[in-house]
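Of the protein chains in this complex, one is absent; all others appear in place.
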Amino acid sequence: MKKKIPVGVLGATGMVGQQYINLLRDHPWFEVVYVAASPSSVGKKYKDALKNGWIVAGELPVHVADLTVHDVADVDAAAKVCKLVFSAFEMPDKEAIRKTEDSYAAAGIPVFSNASAHRHTPDVPMLIAEINPHHLSIIPAQQKARGWKQGFIVVKPNCSLQSYLTPVYALMQAGYDVQKIIVTTMQAVSGAGYPGVASLDIIDNVVPYIGGEEEKTEFEPYKILGGIKGGKFTPHKGMAISAHCNRVPVSDGHLACVSIGFGKKKPDEKTIRSIWKKFTAEPQRLRLPLAPKQPILYREEANRPQPKHDRDADKAMAVSVGRLRPCNVLDYRFVALSHNTVRGAAGGGILNAELALKKGYLG
Amino acid sequence: MKKKIPVGVLGATGMVGQQYINLLRDHPWFEVVYVAASPSSVGKKYKDALKNGWIVAGELPVHVADLTVHDVADVDAAAKVCKLVFSAFEMPDKEAIRKTEDSYAAAGIPVFSNASAHRHTPDVPMLIAEINPHHLSIIPAQQKARGWKQGFIVVKPNCSLQSYLTPVYALMQAGYDVQKIIVTTMQAVSGAGYPGVASLDIIDNVVPYIGGEEEKTEFEPYKILGGIKGGKFTPHKGMAISAHCNRVPVSDGHLACVSIGFGKKKPDEKTIRSIWKKFTAEPQRLRLPLAPKQPILYREEANRPQPKHDRDADKAMAVSVGRLRPCNVLDYRFVALSHNTVRGAAGGGILNAELALKKGYLG
Amino acid sequence: MKKKIPVGVLGATGMVGQQYINLLRDHPWFEVVYVAASPSSVGKKYKDALKNGWIVAGELPVHVADLTVHDVADVDAAAKVCKLVFSAFEMPDKEAIRKTEDSYAAAGIPVFSNASAHRHTPDVPMLIAEINPHHLSIIPAQQKARGWKQGFIVVKPNCSLQSYLTPVYALMQAGYDVQKIIVTTMQAVSGAGYPGVASLDIIDNVVPYIGGEEEKTEFEPYKILGGIKGGKFTPHKGMAISAHCNRVPVSDGHLACVSIGFGKKKPDEKTIRSIWKKFTAEPQRLRLPLAPKQPILYREEANRPQPKHDRDADKAMAVSVGRLRPCNVLDYRFVALSHNTVRGAAGGGILNAELALKKGYLG
Partner (left out) sequence: MKKKIPVGVLGATGMVGQQYINLLRDHPWFEVVYVAASPSSVGKKYKDALKNGWIVAGELPVHVADLTVHDVADVDAAAKVCKLVFSAFEMPDKEAIRKTEDSYAAAGIPVFSNASAHRHTPDVPMLIAEINPHHLSIIPAQQKARGWKQGFIVVKPNCSLQSYLTPVYALMQAGYDVQKIIVTTMQAVSGAGYPGVASLDIIDNVVPYIGGEEEKTEFEPYKILGGIKGGKFTPHKGMAISAHCNRVPVSDGHLACVSIGFGKKKPDEKTIRSIWKKFTAEPQRLRLPLAPKQPILYREEANRPQPKHDRDADKAMAVSVGRLRPCNVLDYRFVALSHNTVRGAAGGGILNAELALKKGYLG
């Protein structure tokens, strides 16, 4: 794997697009050689197309700064140089995103998307690499149904559920059926993109509502935890999820307070801790570059995890969990945290692409 | 009621003590004529005893600024001038607080306390004026058991439960048995007193733990909703409460995301809204000066209540509620907010005293 | 003055527009009867035209909530009902604002504007009611030059200079020639309107730049302190101002650290304090409803004024000043604060209208 795989970023000037470029800075396998954005940026150098400047951490990588921005509609140009693209569209028109992503796949380019447009398409996998890596196996059926050759589409779920779904899945995988989840999220402002949340709305305040977020938090897990039947995903059954989503004055890191209820078989506290601490999955076995060593870090301190201290754990890709204790209404309570623009967005997308590569889906 | 009733504030230099003095600034019935604090402040003018200055809203009331600070142990001095005292002790030693409060009651001075020392004393009422005003009826038994004549002790509960307990109670009073509550609080830093939370701990952060707070949130409602038998309180039965308490970077106003489950009889959404909007109680009927006109304000906006916009509703004494919707696990979900240092502390204490006065307990 | 004067608010749905409506809620002289906004809001009820809701303090006044929003271009409609209008335009196109404001004046409607469009028009007064009330005397010349009958235009200066210019003026009026000013402002996010500053840009951060702000801070005082010659304003000479403007994570209240240098005659510290404490001006003499009792409040505490504690002083219309001490480079240093959306925006505009009314310019 000497020469790096050339990749493109669609929606490259937005916050998530910048985060992709940031995280791919020194990636051992992938190299950003192509950036595309909306018409107003086309033809400019990438560094000059950033209306609000480079807003993520570190400095804008030099080799990307001078790339010429292409039109997202110019699929042919992308097809000439990109082996895959990361889609970081932030525009509100889902239908337009869907069509654009389809056009890239049709042109033979695998698309790893952050957008919500295709999350509920029945043959598009919605992947958390540690939970449902086997969902990639739907790709041949997806390609066949649409007449695509090399191209395909893989999406990642919403950032709001990435803090607690991996810990929940670890328990399920260990044989404990989680049937009830009440989760209250305290979500960082970066989850709303840029400019996103107005500072006047959030200084000295909490906003107990994020449009569409509770629905995503409640519905997307069913697909992730579901099966495949006849080339389509079938939703997981038997789990009720109730989400309260809040915006808090935190820059990065979504925190969740979770109460869970099991079916008949209930683990004790010690068992849960042990399951979490030992949990590893496909990304760890394959030693994917962006995979955290331990997907779940259990913190023993009484007051952790905290966004400020734990969001960056293991390249901001690990989920930090703490405060496991009995719940007076359901069975257990705990607190979980993940970095929303890394693990929950660009980092998750890159990990999906790494997985697809290692699994042989990138040709 | 021409001449105002002279009152004292114990622990007057702390944040809650200041808040008492602030709220009693132009009170129609009560007038602060006496302030007591720890030995280091004794003998100073009140304004000079404020080590960290006047940290609550507005200016330090002129007539209090020049009062000489007394020793909290000097009960005799208080007895000469005060008809009642508000106890705003913030010291950690509960046993010392308990003894001090007892000594005032023994000296014939009714004590309205913010401290947690006496919250679980079986014959001391823990009052939310809209919920359990009838608990004041235990006072004669309390006095008799202890040989007190005019003095007695009334306490208020922890600030963390004041946002959601009144809405829950309103439903119970209307005949709907709330049996399960999962509540996640997002609590303001002022709840920790002054200096309280270090800014390094909370800027760009959330701390998912407040020592002792979940226990108080879960346990105190049983006494408030309970009955009286043989001169002692008996806890309410049949309600399970599970609390997740968080500290957020908000100055004032505790927000709660609540999921509730009923017994067999379940109201529909419209009924719940109607119950909340129509709810009034003893403080409203008696037109107590600090009583909010409507104890529960239901906000129809999708994104309210919010601490910044709603904490000061109706003199910061109303509870603001919003986002009522079905819960996928229990029956309903909603968001509730109350001002923690007013409704949840000094304001609640004053309202209790107003109630006691009107009910004839102040002689 | 039994019946209130009917007034309109142009740009009524923006943050400053809302602040006008908020402050005019119970105004003794003026009543909002007319609201105008951009075409997308026209025809809607005001409450329904607020895309981001009511974002200023308190509740939306009931009688304004149901007003139908007019097109700002429909001057005739305004002329039928308004005796004056407050212009709160926030759109970037200054030329369009200038023409619109002119059209109202031409239709006989006095315009009190917050916009910067007309600030440097040579015959339009830029008023701080305590500093240059006599500048209103240019109105007849303004009307004559433009062929306007009853209409005219009065503007207010930028919010960034309102903290320190009144204290500086008070010294000048007392005979001390301030010749040098180095001022560093720490400005609240509300100064950028709504949505204004992105929360991602300001949480745990300071932005040491506000586009155009330093130029306004440095240039506008020359007009305010200037004279009138031949129906036009002539700039004040002999004062050098150097401004460093910063955005800080504060919701409301612009704070300024100021170093000043005098000409030959230098007051001592005691004299300066005395001048500030005794300073009153036309709005105080005329007892204008929104005039602060004392325009300058000098705080003796070592660590005041602070935005949180002092921005709301005297209806948020007073300037709070503190920390007067010698400067090692120029002559003196001090700290000054004013509420940017009240004193520095809508409140200042209303005070100007009150002044014009009392001075007989409103016919």
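All chains are identified by letter, namely A, B and C, in their written order; residue positions are counted from 1 within each chain.
Going forward, contacts are C-beta pairs under 8 Å (C-beta built on N, C-alpha and C of every residue); 3 or more make two chains touch, one makes a residue touch a chain.
All values reported here derive from a predicted model rather than from experimental measurement.
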By the document's definition of touch, the residue of C:N52, C:N246, C:S274 or C:Q294 touching the omitted chain is C:N246
Per the whole complex, from C:S38, C:S103, C:Q150 or C:T184 the residue touching the absent chain is C:T184
Given B:V75, B:V155, B:V189 or B:I275, the residue that touches the chain left out of view is B:V189
Checked against the full complex, the residue among C:R146, C:K308 or C:K358 that touches the missing chain is C:K308
Touching the unshown chain, chain C contributes residues 180-182, 184, 186, 203-209, 211, 218, 240-242, 244, 246, 248-251, 255, 257, 259, 261, 302-309, 322-323, 327-330, 333, 335
Hidden partner sits against chain A at residues 53, 57, 203-204, 251, 301, 303, 308
In the full complex, chain B touches the hidden chain through residues 15, 52, 55, 189-190, 194-204, 249-251
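The working rule: only the chains that are shown with their structure count from here on.
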Residue numbers at the chain A-chain C contact, same meaning over half shared and different meaning under half, come out as same
If CA atoms of chain B are superposed on chain C, the rotation in degrees (nearest 5) amounts to 180
Per the C-alpha centroid definition, the whole-Å distance linking chain A and chain B comes out as 43
Whole-angstrom distance, CA centroid of chain B to CA centroid of chain C, is 41
Per the C-alpha centroid definition, the whole-Å distance linking chain A and chain C comes out as 47
Touching two or more other chains in chain B are residues 203-204, 251, 303, 308-309
